[in-house]
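I'd like to ask some things about the structure below.
Yeah, one chain of the complex is gone here, protein chain that is, but the others are all in their spots.
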Amino acid sequence: MSVALDRVSKRFGEFTALDDVSFRVDEGELVALVGPSGSGKSTLLRVVAGLERQDAGVVRIHGEDAAPLGPGDRRIGFVFQHYALFRHMTVFENIAFGLRVRPRRERPAGAEITGVVKDLLQLVELDALGGRYPSELSGGQQQRVALARALAVQPRVLLLDEPFGALDARVRKQLRQWLRTLHDEVKVTTVLVTHDSEEACEVADRVAVMHEGRIAQIGTAAELGRGAGNPFLESFLGESRGTTSPPNRVNYH
Amino acid sequence: MTAPSIASDSRVGSTRGRSRGGSGRSVLPGVRLTLGFTIAYLTVLVIVPLSTLFARTARLGWSGFWDAATAPRALAAYTLSVGTSVVAAVVNGVFGLLVAWVLTRYRFTGRAIADALVDLPFALPTAVAGVALTTLYSQNGLIGALFAPHGIKIAFTPLGIAVALTFIGLPFVVRSVQPVLETLPKEIEEAAATLGADRWQTFRRVILPALTPALVAGMSLSFARAIGEYGSVVFISGNMPGRTEIAPLLIMSKLEQYDYGGATAIAVVMLLTSAVILVSAGLIQRRAARRAA
Partner (left out) sequence: MATTIVPGARQHGLPPGPRTQVHTAAATNESALARRALIGVALAYLFVFLGLPLYVVFQEAFRRGLAAYAAAISEPELLHALRLTLLVAAIAVPLNVLFGIAAAWAITKGRVRGRTLLIALADLPLAVSPVIAGLTFMLLFGMQGWFGPWLRAHDIRIAFTVTAVVLATIFVTLPFVARELIPLMEEQGVTEEEAAVTLGASGWQIFRRVTAPNIRWGLLYGIVLCNARAMGEFGAVSVVSGRIRGQTTTLPLHIEILYNEYDFTAAFAASSLLALLAVVTLAAKHLLERSHHAARARIIQEQEEKGS
């Protein structure tokens, strides 16, 4: 399922978060959105999800205008930076949630739900933890549960909003590699928002750099490393071009 | 070592700043003094008065206590007190949740006034509330007159008592739930939406469980206050033994007859009931909160 934004704009009061953005993600692609705070990357993600409504422009999922659809109908999976797990439910119940709230007619049988959840637990390598509560898990484990939960409803598009931002550096590195492997296996169209340019270049097929509500440049990690004459991009992508990283690496928070 | 006095200690890093006596190391001055004052104050004003209850009960002896505590009139009073307090707590639970939701989630004219008004039962003297409610719900009161033609009497019936208890317990649930609702992360509602839940499902499965500890806390506070309430109820109840006499009124009645023993017995039963309610509510709360931690 492809995702396309056609001249999308979004304002919050007097602040312009998205300024006439056009952007496309091909089916099965993993695209990363990078940029400093306020550049609009999270807003873009939320507009695609239907969690924010754009002021102008069209969002198309698989060619169809997504405007009449709410976030529950767009068949998207959303993973939040702070996991947003349902703390009073077990891991199992969290993952099963999307299936259990389906209208009667479409709801799978209990045994089927159990099967799906078990498979997903295996996929995210948390097999034995189905009965635990989120508060009993580490940050990295919680994020994997969040991912499993999003995948349970078989989304057409997977949206990840700074998914590793709340985790420590070592776990972040592990999980980002794991995410890439997972993507190669599951092949869902994925958009990843991150402030970490290294992460973006390592994980994504293509990287889009955002600045002040616009996409400043978009291309593969290699292309971006080569062609930038823009001072902003220079400073931002300095280290991914292979120059020895200076002590203070550019990292936008 | 002399206890440091607040006024005189001024040495830098002096050991006089430390309190001794097994209460742990404390660098700040004045702790011993304030602690001593606090303990003395509490002893004289809380511990001693409350212990007279148990002393007096002991004097009654077990059979005396049992007779007084389980007399028919007393039993009727307990039933009435507990029954009306439960009704009030439940009504406050439902509507308090609604009010908290509306005040937290929506913006509308008069919101600030409504929010401030919620505390009226805390601020208004119980006697004033009592006479006002009685007038309001009596046969020719503003509200009572609406029900009179249908043969429904509110004042001087258990219904009137329940109404009064609802009034005084109203703020507890609202004020318990509001802070939790205010800090509920918006992300979990969004997560539920992206997973396909509609608004009602999200409320029932995601939001409400998160509010349960606060709701339980608020309802149990409402209940505890209602059980012991006197001023707001004494006017509207009509005070008929066996019919509209709640426990605090019964105690007052016995006091007027100088039956201190009887009054004490009933007071002890009331205290034990409150204690059980508050402790169990605390347990439920803690269990639910532990999971949400």
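As written, the chain order gives the labels A and B, with residue 1 at the start of each chain.
Everything that follows uses one rule, which is that contacts are C-beta pairs under 8 Å (C-beta built on N, C-alpha and C of every residue); 3 or more make two chains touch, one makes a residue touch a chain.
Worth saying up front: this structure is predicted, and the values here are computed from it rather than measured.
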item: Selected from B:Ala58, B:Leu142 or B:Met240 as touching the chain missing from the view; value: B:Leu142
item: Residue among B:Ala71, B:Val86, B:Leu124 or B:Ile284 touching the omitted chain; value: B:Leu124
item: Missing-partner contacts on chain B, residue numbers; value: 4-13, 17, 19, 22-32, 34-35, 37-39, 41-42, 45-50, 52-53, 55-56, 95, 98-99, 101-108, 110, 112, 114-129, 131-133, 135-136, 141-143, 166-167, 170, 182-183, 185-187, 189-190, 193-194, 199, 202, 224, 227-231, 234-235, 248, 251-252, 255, 260, 263-264, 267, 270-271, 274-275, 278
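Going forward, only the chains that are shown with their structure count from here on.
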item: Whole-Å separation of chain centres (CA-atom averages), chain A against chain B; value: 47
item: Complex interface listing, chain B residues touching chain A; value: 185, 187-188, 190-198, 201, 205-206, 209-210, 212, 288, 290-293
item: In the complex with chain B, residue positions of chain A that touch it; value: 49-51, 70-73, 76-78, 80, 82, 84-89, 97-98, 101-102, 133, 135, 146, 149-150, 152-153
